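All protein chains of the complex are present and in place, except for one that has been dropped.
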Amino acid sequence: MDFDKDLDARGLNCPLPILRAKKALAEMTGGQVLRVLSTDPGSVKDFAAFAKQTGNELLSSGENNKEFEFYLKRK
Amino acid sequence: MDFDKDLDARGLNCPLPILRAKKALAEMTGGQVLRVLSTDPGSVKDFAAFAKQTGNELLSSGENNKEFEFYLKRK
Amino acid sequence: MGATPEIANIDELIQRRIDEILPQKIEQALQAREASHTPSMTIIATKGTLDWAYPPFILASTAAALGWDVKIFFTFYGLNLLKKDISDLKVSPLGNPGMPMKMPFGPDWFKSINWNIPNLVQAGIPGFESVATLLMQQTIRNNGVASIAELRALSQEADVKFIACQMTVELFGFKHDDFIDGLDFAGAATFLPEAQKADVSLFM
Partner (left out) sequence: MGATPEIANIDELIQRRIDEILPQKIEQALQAREASHTPSMTIIATKGTLDWAYPPFILASTAAALGWDVKIFFTFYGLNLLKKDISDLKVSPLGNPGMPMKMPFGPDWFKSINWNIPNLVQAGIPGFESVATLLMQQTIRNNGVASIAELRALSQEADVKFIACQMTVELFGFKHDDFIDGLDFAGAATFLPEAQKADVSLFM
């Protein structure tokens, strides 16, 4: 999937991936896509909740070899 | 400013100035004005919140040489 | 008067229409209110040690990231969390009713020690708390967990509002200059109306 900005949150624990994602989205424009990489297993549920609460759509959420990949579309 | 009752809450700390003011107002009649003197720097925000919640209007709130002066009009 | 029955008809028509439309309008109004409502949280932070500093800052910064309106009221020992220099925050395993007998962080040899039986053993080790604090700090770093200073800065950056209890400032003999910038100094009367409006209110 194409994305406009990349955020490497691997090795970081809750709540840092969410906080960094919020910050990254704030610097983007509406409709742009942020990719987030994370190794925190809690982040799967956390990014779903984050998307629901903030209105930034979670386009996809996947796992590959204990690494998680999220695509968020800025509101 | 004219006032009907005077409350010296100098030297007292939170929550005493608010508690004393509430008590003083309870003994007054609608429209009467209570003057409160205080040295607690937190009382500036606290009396604003008190007025807003209780409906007793804060006619004025001033500072003079680390002493605070409040005029409250009883609801 | 031929008009009367007609008016009665109109009245009946109005009532029928209101019965039809009202429930749906109320539902819409409530939903619109909810949708436009910004979630909010108030926290009373009362504890001043390294381990207990985490809950308020983690919840506050995360809520802010979710777009919530967050206010923390720091009172009693919690005031220590607002000092410019918080590098001296410590873990206090002794007398910490929530801490298990074995240390949950540090290297294996450290974790395997059964600290609290007897408690005196733990209390008697010179510098035990320094060791525990250092190990917690290292473990935090090694596991990608944010430091308190970092979480505090992130909270402020995300517009979490910090209110310092002025009464405690005086009680403990602090000066406003001991604290970081951007604080409000106020009391319980300022905090309570905020707590009233908040969706979540927690005492920590």
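The chains carry the letters A, B and C, assigned in the order they are written, with residues numbered from 1 in each.
FYI, contacts are C-beta pairs under 8 Å (C-beta built on N, C-alpha and C of every residue); 3 or more make two chains touch, one makes a residue touch a chain.
What you see is a predicted model, and the numbers here were worked out from it, not measured in a lab.
Undergrad: Shown chains touched by the missing chain?
TA: Missing chain, whole complex, touching shown chains: B, C.
Undergrad: Residue by residue, what part of subunit B touches the chain that was omitted?
TA: Contact residues on subunit B toward the absent chain are 11-16, 18-19, 21-22, 40, 49-50, 53-54.
Undergrad: Can you list, in ascending order, the subunit C residues touching the missing chain?
TA: 9-10, 13-14, 17-18, 21-22, 25-26, 28-29, 33, 44, 46-49, 52, 75-80, 88-90, 92, 94-99, 120, 122-130, 167, 170-173, 187-189, 192-193, 195-196, 198, 201-203
Basically, only the chains that are shown with their structure count from here on.
Undergrad: Express in whole angstrom the distance between the two chain centres, defined as the mean CA positions of subunit A and subunit C.
TA: Whole-Å distance between the two chain centres: 23.
Undergrad: In angstrom, rounded to a whole number, how far apart do the mean CA points of subunit B and subunit C lie?
TA: Computed from C-alpha means, the inter-chain centre distance equals 30 Å.
Undergrad: Subunit A to subunit B: how many Å between their CA centres?
TA: 50
Undergrad: For subunit A, which residues are shared contacts with two or more other chains?
TA: Answer for subunit A, listing residues that touch two or more other chains: there are none.
Undergrad: Going through subunit C residue by residue, note those that touch at least 2 other chains and give them in order.
TA: none
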